[in-house]
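So that we are looking at the same thing, I have put the structure below in structure tokens.
Missing here: one protein chain of the complex. Every other protein chain is in place.
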Amino acid sequence: MSALNPPIRPEYEIAVAALPERAAARPLPWRTRLWQQPGLRRGLILVLLALAWEVLARWQANDLLLPTFLQTARALGEGLASGELVEKARISLLVLLQGYLAGVLAAFVLTALAVSSQVGRDLLATLTAMFNPLPAIALLPLALLWFGLGRGSLVFVLVHSVLWPLALNTYAGFQGVPETLRMAGRNYGLRGLRYVLQILVPAALPAIVSGLKIGWAFAWRTLIAAELVFGASSGKGGLGWYIFQNRNELFTDRVFAGLALVIVIGLAVEGVVFQTLERVTVRRWGMQR
Amino acid sequence: MSALNPPIRPEYEIAVAALPERAAARPLPWRTRLWQQPGLRRGLILVLLALAWEVLARWQANDLLLPTFLQTARALGEGLASGELVEKARISLLVLLQGYLAGVLAAFVLTALAVSSQVGRDLLATLTAMFNPLPAIALLPLALLWFGLGRGSLVFVLVHSVLWPLALNTYAGFQGVPETLRMAGRNYGLRGLRYVLQILVPAALPAIVSGLKIGWAFAWRTLIAAELVFGASSGKGGLGWYIFQNRNELFTDRVFAGLALVIVIGLAVEGVVFQTLERVTVRRWGMQR
Amino acid sequence: MPSRGAETVATVTPLHPPREAAPLLEVDGVSLEYRTPDRLVRATHQVSFEVHRAERFVLLGASGCGKSTLLKAIGGFLSPVEGEIRLDGRPVRGPGPDRLVVFQEFDQLPPWKTVRDNVAFPLVASGTAARREARERAAHWLDKVGLARFADAYPHQLSGGMKQRVAIARALAMQPRVLLMDEPFAALDALTRRRMQEELLALWDEVRFTLVFVTHGIEEALVVGSRIGVLSPHPGRMRAEINSHEFGLASEGAAFQAAIRRVHGLLFDQAIEPVPADAARRTA
Amino acid sequence: MPSRGAETVATVTPLHPPREAAPLLEVDGVSLEYRTPDRLVRATHQVSFEVHRAERFVLLGASGCGKSTLLKAIGGFLSPVEGEIRLDGRPVRGPGPDRLVVFQEFDQLPPWKTVRDNVAFPLVASGTAARREARERAAHWLDKVGLARFADAYPHQLSGGMKQRVAIARALAMQPRVLLMDEPFAALDALTRRRMQEELLALWDEVRFTLVFVTHGIEEALVVGSRIGVLSPHPGRMRAEINSHEFGLASEGAAFQAAIRRVHGLLFDQAIEPVPADAARRTA
Partner (left out) sequence: EGRISIAQQFGIGYLILDVVQDQKLIEKHGRAQGLDIQVEWSQISGATAMNEALLAGSLDVVSAGVPPMLTLWDRTRGRQNVKAVAALGSLPNYLITNNPKVRTLKDLGEKDRIAVPAAGTGFQSRTLQIETARVFGRDDFKRFDTISVSLPHPEATAALVAGGSEINTHFSSAPFYYQALENPRVHKVLSSYDILGGPATFNVLYTTQKFHDENPKTYKAFYAALLEAAQVIRADRQKAADVFIRVQKSRLSRELVRRIIEDPENDFTASPHRTFVYADELHKLGVLKNRAGSWKDYFFEEAHAQPGS
């Protein structure tokens, strides 16, 4: 390749004038704007899923195993209107929240130990590897022994289902905090709990939030499964019990209505709690897109 | 404060000689070195836990609910010696691996969709929020309908237990990949699957590994619960089946032996697979401490 | 040093075929904005300039005036809210290996690749070279930036300046049509910086790539660039374009000093913000 | 410029009480190493120097010679494998707000705090100031570094140079006993850099903190420092210590130029690696 020399061009200097008035932001076409509403897009997905369910169920034509979407919706509507489902959901949510919060607290303590000492680290790794794979039924006898039949045992198995995944995620998040940021925090004289709370937790927030989401979901799973076994003492069963009872009476549409309520609550919590949390934290801080 | 002026000191220049032979690394005191063996420390924790178990069980003195560590160890030894437990574990592990791998694959597809399009993102968020809280029992009728009683249904519920948490974690990991790194990858001309595999996956590996750990544990939980239902068809039950049978017959020591085997496998997988994975990847790369 | 000296460039006459006369890169009235939750930040306002084939175009401007943003837009990572960026007459649509960027940040090296693989990877990924050849080219360029001994280290084991040198080696090994460099030498000591400048210019002499280079050193701008674009403080607008093809690595004399002063004047004759009023009061 | 000029410092006689004569910071035969899976990297080898109260000690050295590592060791983030670092005669055990560090990396700002909070946070965290006062001081120093308009922005919305300026504001607001700065002005344009130097020296004039400063600019070293330590290339060893208290922001003349040349010589008279043999062959 022969040596290529660029042309020599005239120079220029201009005085930069005061910045003119900002041109008005061009409005986006309405379809684009509409499409930018996450609620709308997700609503559409939900509608499509409901449609697919309806079609599938009608095609299977086996409403003892799989009722149609409309049947379920009707059962859900009735249950909500009569207040029964509302009450059951209230009972379940109360226990769920207790167990969830206790689990979150326990996970926090465990990871705080893990970041502050070698023994804590080993403890976390060992306990998680040991207990995380154990199904809740394995802990049931022990729960009965220690907490009796009732809320105590439910909270215990809920903690078991929230604690380990959240601790794993939180700790992985802590370990991924950039060295410079750690040094900056320690440089301010932060140590111990303040260091964890003011540096590690915010820096690891994306991992913690996804741990919280997973923990939330698994708390639901566990609660519903546990309520089937523990059932209702003194007539106060939650959603799991509702599902169990209706299953026993072969009201499959009500079973699915109960499950649908779980889904609806899940979507609401995701949409309201977690999305807001992400928006005002990690997304605002540029830690996640 | 009066102006403080530092003293003026003499200058110097020295010719830097060739670097002298490196002083031999000072050996650490043997106790420190011993303590640096993670195996040893964790072994100690396990011994302490076993001891605590033994004491607790003896104190409760209710071996139909909580057998002692020694009873369990004896039952485990017998089960292993007779080959029964080995066979059961083999059966379970086979199914587990199938379901796990299928779940990992599904999670990968879902997150790959999510990073490549807005609809994929919404799909992931919606599906996860909807299905993650659903207990496996809810899917049981559907699994029966679609996959029958055999391995298919087990794999289905395993996928359900692995897919969502892993997808959540992977996606959160993807979203946390620093902008500069993304730009570097796109700058190389990477796009689509290659971009995901060669940039996003390694960059998000800490989150993915903790998702894999959680998925692994939940797969175990689910498998054991599911084997109660599906396990024994055609007489080939796995560990879950073993636990269920012995539980029904109140051979609690064997129940605990089965659970102990789950724990042992869990510890082995953590120690061998995941720790190695972390050592040769994220830790080696300085992405985790 | 190589044959390229002040005279060589100075004696160039527009002998090129007509095709060459069209600029390779056109930045045409480009405004760039960042959308934050609270407000719209305008990074550059209606910036226009042209870069011809084999030109070494340097962007100078105050901190925060939008140089990096402009470079990212040319790289295809950002699209203008106004105006257009064209390469070879066609609007830039997205990033590609024909416009390799050396970013300003230290975290541009994938931490999961060794230094050698970091240099070789884009060659392989973009299909520029086969694996073997890529590794050879990587070794060659690592040697040039003085990091041959660190070929097997991972990025987190390097100092700030060493990381930047890896990024430079990676870019030079690729020999892209357009090379976009964002303060590549800022973290380097004087000697290493000088050596890097030499390497960059030697490579230019050889393959005549087109360079867009951001720096804060006026001297460096004159030495490295053949033409210098001066941006006003935030939000960046074009202030001036001047030629600097006469100056090379050996430049020192009065003309060079005059050019430095001239650019300095262009850059700073209007202060960004007046020095706070209380600055004078504060003395011990 | 403020009262501190070359004369002021030059006429200083050792009038200080005996306590003052003892150095504040002693780096005594310090070797620093990194342990990687494959090998041990020695970053500095038996480095010794002393920094007295209110001295402005500048570390100069080639890229990768261990300057940042040394600074981190003084900050208490790393412990020497050999030798000792003493502050006020007591060995340094760990990090603390009395030795505030401005790191070389851009990611030293907690991304979850606004620019203002980033500056105010260490004041509150270390108990130096109450929340209200901290915010006022933060506002003051953000104004000084020209970022008053960005007080409510988050770090990811800033340019590289702006991030570094936030880190500088944060350090200056803290007014620590010992200020450790690692190439703080590398990402700044000439004017901003000069303004930062002025602010740093004005603050020094006022509160007479002790400064350890890493830079690649020889000129900057002479201007900012009262004493300069020169390190050999990797692994870093002490090469020389020279006085530069005579030079200030206004320095320009022949003595200044001579000092620059002298330091240049000290730094580079033995090249790190010889220029590769094939460099000469490669010309178009």
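So that you can tell them apart, the chains are marked A, B, C and D in the order they are listed, and the count of residues begins at 1 in each.
Please note the rule applied: a contact is a pair of C-beta atoms (placed from the backbone, for glycine too) under 8 Å apart; a residue touches a chain by one contact, two chains touch by 3 or more.
All of these numbers come straight from a predicted model, not from anything done at the bench.
Student: Please identify which residue in B:A57, B:L228, B:A260 or B:V282 touches the non-displayed chain.
Tutor: Touching the chain that is not displayed is residue B:L228.
Student: Quick one: say which of A:L101, A:L145 or A:L267 touches the chain that got left out.
Tutor: A:L145
Student: Given the full complex, what residues of chain A touch the hidden partner chain?
Tutor: So the residues of chain A touching the missing chain come out as 62, 64-65, 140-141, 144-145, 148-149, 228-235, 237, 241, 244-252.
Student: Just checking the interface: what residues of chain B touch the absent partner chain?
Tutor: Per the touch rule, chain B residues meeting the hidden chain are 62, 64-65, 140-141, 144-145, 148-149, 228-235, 244-245, 247-250.
Note that only the chains that are shown with their structure count from here on.
Student: How far is the middle of chain B from the middle of chain D, if each middle is the mean of its Cα atoms, in Å?
Tutor: Averaging C-alpha atoms per chain gives centres 44 Å apart.
Student: Two or more other chains touching the same residue: where does that happen in chain A?
Tutor: Residues 3, 284, 287 of chain A each touch two or more of the other chains.
Student: When you check chain D against every other chain, which residues touch at least two of them?
Tutor: Residues 105, 107, 156-157, 205, 208, 284 of chain D each touch two or more of the other chains.
Student: Quick one: which bits of chain A touch chain B in the complex? Just the residue numbers, please.
Tutor: 35, 38, 41-42, 45-46, 49, 60, 62, 65-66, 118-119, 122-123, 125-126, 128-138, 141-142, 144-145, 164-165, 168-169, 171-172, 175-176, 179, 206-207, 209-210, 213-214, 216-218, 220-222, 224-225, 228, 243, 252, 259, 262-263, 265-267, 269-271, 282, 287-289
Student: Which residues of chain C touch chain D once you look at their complex with the stated criterion?
Tutor: Within the complex, chain C touches chain D at residues 2-4, 34, 36, 38, 41, 60-64, 66, 68-69, 104-107, 143-144, 146, 148, 152-153, 157-162, 165, 183, 186-193, 195, 202, 205-206, 208, 216-218, 264, 267-268, 271-273, 275-276, 279, 282-284.
Student: Flag every residue of chain A that touches chain D in the complex, lowest number first.
Tutor: By the definition above, chain A touches chain D via 3, 178, 180-181, 183-190, 194, 198-199, 202-203, 205, 281, 284-287.
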